[in-house]
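Yeah, one chain of the complex is gone here, protein chain that is, but the others are all in their spots.
Here is chain A:
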């Protein structure tokens, strides 16, 4: 509490004199430091991918999932703190279920994104809770508009995207995402390219081993891509192999 302007970063309930809420910036930092999360809207689907960094080489593959199925037509990829993401996903699931029970049809992606964002926002308003240390990347198939992608940030803001990247490799990945016209790509092609983009963003020497978790959401709903062979990723990928 010594210097002028210090002491404003302990709670989300106080703005700094410059109009910042430091706790939310720190929450965002948690996302920036963890595995890269990517979402892309291609012609016939949304491709979600997470660089799931393994904490230790003894860890059994597929234990901590970072891409979750919310409903038949919605998946959420979590960038940042996995457990925080799971809590947000649980909320998303109950919102989807509730909408279905009342209205008898699938929750539109925009409504779900708004509700998840509203929930995340609540955790930036009170001193006795901390904000979510994660970004929820929502990929969905909408009955009216087709493939859509939303991302909810720790502060509760939500935007619709054509392509999205966050996490450790975000700068490199965003540069690469910018080079491709994703809306013209077929899903198989997009999957291959996204896998390549994530792999190339990595520092081969410093980065820990990882699994690439990938989910595709198309007209038929959520499909989990369990295995991705070296040939499918254009032979560019070395990590990510499991077992």
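Rule of thumb we're sticking to: a residue touches a chain if its C-beta (ideal position, glycine included) is under 8 Å from a C-beta of that chain, and two chains touch if they have at least 3 such contacts; residues count from 1.
Definition applied: contacts and distances are computed from a predicted model.
The listed options are "Trafficking protein particle complex subunit", "Proteasome subunit beta", "RINT1-like protein MAG2" or "Glutamyl-tRNA(Gln) amidotransferase subunit B, mitochondrial", and the UniProt record of the chain not shown names that protein "Proteasome subunit beta". Where chain A meets the omitted chain, the residues involved are 102-105, 108, 110-111, 143-144.
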